[in-house]
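Worksheet for the structure shown next.
Every protein chain except one is present and positioned as in the full complex.
By written order: A and B. Residues from 1 in each chain.
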Amino acid sequence: MELITPVWAAYGIVALAALLVASGIAAQFHRRKGVAFWLSTAILLVLAALAAYEFAVSADFVLFGLLHVYAFSMFFAVLFALGLELVNILSYGHSSHFIEISTLLGFAAVGILVVPMAYSLLTIIIAIELTTVPSALMIAIGGKRDLEPAVKLLLLSSIAIAVLAFAVSLVFPYDMQLGLTAIAANPSIGGSYIVFLSMVLFIAALAVEAALFPFNLWVPDVYEGAPGNVTALVAGINKKVAMVALIEILFTVFIVSRPAFMAGIAVLSVLTMFFGNLAAMAQTNVKRMFAYSSISQAGYIMVGVAAATQYGLESSAFQIAAHMFMIIGAFAIVLWLEERNIKSVEDYKGLAMRNGFAGIALTIIMLSMAGIPPLMGFMGKFLLFSSAISAGLLTLAFIGILNSFLSIYYYGRLIAAIYDRRYERKLILDRSVKAVVIAVLVVIVVFGIYPAPLMAITITVAHSLLGL
Amino acid sequence: MFPYLFAMLGVLLAGTLASLPFGKRISRGIAVAATLAVLVMAALMLAIALGSGSSFYESLPYIGVFGVSFSLQAGMVQLALVTMASIVAFAAVIGGNVESENAKASNALVMLFELAAIGLFSSANFFLFYVFWDIGVIAGFFMIYSLGGAMRRVAANAYLVYSIFASAMLLLGILLIYFYTPVHTFSISGIGAAAGSIPIALQELIFLSMFIAFIVKMPVFPLHSWMPNAYAEASTQGSMLLSGVLSKFGAYGMLLLFSMLPIASKVSEYAFALAAISAFYAAFAAMHQSDIKRMIGYTSMLEGSIILAGISALNYFGTYGSAYLMLAHGLAVALLFLAAGSIQKLFGSTDMRALRGIVKNAGSTAYTFLLGVLSSTGMPLTATFIADVLIFIGTISAFGVLGIVPLLSIILMGAYMYYAVRRSFLSTATFTQSRWHVGVPQNVAYAILIASIFLFGIMPMLLLQLVKI
Partner (left out) sequence: MIAIYAVIVLVVAGIAALLARRHALAPRYIALAGSIVALAIIAYAFLYGSAGTYSIPWFSIGQYSFPIVLETYSLNMLLLMLVGVITPLIFLYSIGFMDVPTEQGRFYFEISVFAAAMMLFAIAGNLITMFLAWEMLGITSYLLIGFWYYKNRAAAAARTAITTIIIGDVLMLSAILLIFSAYHTMSFNAILAAPYSSSLTVAMALLLIALFTKSAQFPFHEWLPDAMEGPTPVSAFLHSSTMVKAGVFLAAVLLPLFAKAGLLRVMLVIGIISALLGASNALTERHVKRILAYSTIEDIGLMFVALGLNALAAAMLFFVVQAFYKAILFMSAGSIMRANNETTNIYDLYGSSKSKLLVITSSIAALSLAGIVPLSGFFGKAAIGTASLYANLLVYAVLAVIGFASSVYIFRWLIVPMRRAPEGEETQISSKYAHLPRSMLASPAILAVLVIAAALLYLYLPGYLAQHMQGIGVLDAATESGIAVAGILVAYMLFRKVEPLAPSRHRIAVSALYNSLLVNKAYALIANLFYAIGAGIDAIDNGLYEAALSGGNGVVYAGGKLRRIVNGQPNVYLVAVLIGIILLVAVMVV
């Protein structure tokens, strides 16, 4: 008899998610940072392990009629669990409100983990709500100064939720179903303008969360205003969650309208890339620059969605993973320097002399973002652009490559600043940032040099979503 | 057979990583050992190839999904370039940076750069080609930026922007080729076999994008604007490797491009015309430079144009002549920049308006520079001569009497270089005072490069024997 079966493991995942929330609430009472940290760490890691197990045995079943346990969801569960753990470490070392963060992170985690597993539109809405509201609170925790970005995030995401709800209500009357596959099975889903409008609204609502232009104007304010660890969460994970939701909905419910959403997403992708890159060029504040850079990365990821092929999905999944690690790593260093009042490109001058490791690490992360081989960001972009070409979207690929070129301007500028000669007092890297950055570097270098395993995984992911 | 190419890459990677944690002297020792080991392996490969007449092919599985394997190959052209890169890198480590404060970082960068160069020259598919290309670009950036001169920031940024633009164009071309050849392959030989079936319009697009990428690197007019500053501002090692080796990334790519796409035969005349214009452009632009390093930069652009001319001839004279010129020019220009670097160190300037009587203060440097000039102008018994002969026989048979036109630009270049020699190296009552002296390491490095220039000039069969027609 097997010790552990896929179904039991799935129950385990659910239980662990609940436990995470529970431990977060419990932290409010015992108020021990160490306990809260190690407990959530253990839970996230075990959860990731269980999800990985589900992936490995290629489980495919629906739990409680709500949660779809299959390769797609389990891949993102693992990914997000690891990302959450990085944010957790970062917050542990750098937040004066770690207990509160821990509680909120527990709630957010549930939302984050549920989105990819969601089996119905309603689940998606609730899960997204569950990820954004705690995030906004996490920003607001810092005090008055942090209130404005928090409000903006809350405002925009509540609009998004409203639009999302409206979109659901448009599609619901068709067969009174909310299950993703159930809707997709309805033959009347294609051709109707109401359904079409619903799709537009879905894209629009999720584009707000996924930071696609022109739905993303709130992003720079929030990313800059929020404390670094929360920015890492919002930029690294929340945004990806919205993308995952978008992918799920488009590729299950609206798969028949593929040509239409290809065009729409392609346009959004182009606009987003240009907006992110051009705006980043003019930035002198590093955090804001990374905010814009992360917008442009969202544009790249959408190239794969616009290709709307299995290959495109693989590429997007790959880049989602890549960018999650890169941006968390980048914001970790930015957070650490921000605490030392080093904020603008000017301030970054001589970083390599003040702390060699941080200099090299940030350089590698930025090179990866810029798509320089042999780093993970390069593989991601390579896959994305090639998926566009293989889908016949030559122009989109060309624009993507062009943007990839534009981005070197601001990455190069910051790298140049880092290696400027300036002798000032050394900076000491603390443990939590170091741990996060090392983990990120290992991931982006290993999967940059030897991407084959991750590519094989993403193929399974795409297969499972497309039901192949 | 022993996997020489993998071993080279391994040694260099290990050397790069190993030199980082240690101090100046140990890291220098590691760098010397690693580059020497690579040079020895390159020589062994050449010996094996001459003995057995075989070419090299080494392969490991890499990314199965694309059918990309980690495959390295080396025939005549590749061996020439690998040999050149290993000689230049060795000389750069020995003599390029003897007592700089950044010796550690500099040596690590040289090894990283050599890794990129050898990987690129020997890569059997375009995926690896691109990967190594970009590694080289980044290593070059740091050689300019973090080790360079006063205006290094501007120079490095311009270099980076142009280079990444080239990379983007290259990536576009590679991806287009991959998806529009029926066999979906990155393999260089595979593409050559299958490229005929790509529609003409698309071939034009591919050709254009890759052509742009390669002329940025070579550099050839009109996409050379990054070059003068970059060469002038980089560290000595940086100038040597950028001009000697990095420019060959583009030249080698161009060679592959012309031999790969059938469309090349239709555009070769335009490419040749561009090469001729670029050669004269560079010669004239060189005449207005007062900085020795900038002058060398433009002469290097001229040689790049001649390489392009040879490639555009599309016959084996032009093709192998160009390959030979890549080797010859790499050695010669590295020699010139090494000498210029010594001058910089000796007199604190490379401005020929300020320098006088170098031969009196630094005889070996002055004679070395003169030899570099002689080699650049194609003196017989230097490798450049063999290359010039082959290239222009090729262009004459492709384009008739007009094929000789780019060669005439050498008159202008030579005349100006001799003017520089007369002005700064010879002649004067008031010598510029030196504040340093050229030590044994520099002289050894000079000797290595000079010996190689003559070796391949006197015994061209070392490489030409490997040509299979």
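In this text, a residue touches a chain if its C-beta (ideal position, glycine included) is under 8 Å from a C-beta of that chain, and two chains touch if they have at least 3 such contacts.
Predicted, not measured: the structure shown is a model, and the values here were computed from it.
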| item | value |
| --- | --- |
| Full-complex contact with the absent chain, from A:Pro227, A:Gly264, A:Gly304 or A:Pro374 | A:Gly264 |
| In subunit B, positions touching the absent partner | 158, 161-162, 222, 225, 228, 281, 284-289, 316-317, 320, 357, 359-360, 374, 377-381, 386, 388-390, 392-393, 396-397, 400-401, 404, 407-408, 410-412, 414-416, 418-419, 421-422, 425-429, 460-461, 464, 467, 469 |
| Contacts of subunit A with the absent chain, listed as residue ranges | 151-152, 155-156, 159, 196-197, 199-201, 203-204, 207-208, 213-215, 217-218, 220-221, 260-261, 263-264, 267-268, 275, 277-283, 406, 409 |
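To be clear about the criterion, only the chains that are shown with their structure count from here on.
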| item | value |
| --- | --- |
| Distance from the mean Cα position of subunit B to that of subunit A, given in whole angstrom | 42 |
| Footprint of subunit A on subunit B - complex, ascending | 62-65, 130-131, 134-135, 137-138, 141-142, 145-146, 153, 156-157, 160-161, 164-165, 167-169, 171-172, 175-176, 178-179 |
| Of subunit A, residues touching subunit B in the complex | 352, 367, 370, 372-374, 378, 382, 385-386, 389-390, 394, 397-398, 401-402, 404-405, 408-409, 412-413, 415-416, 419-420, 450-452, 455-456, 459 |
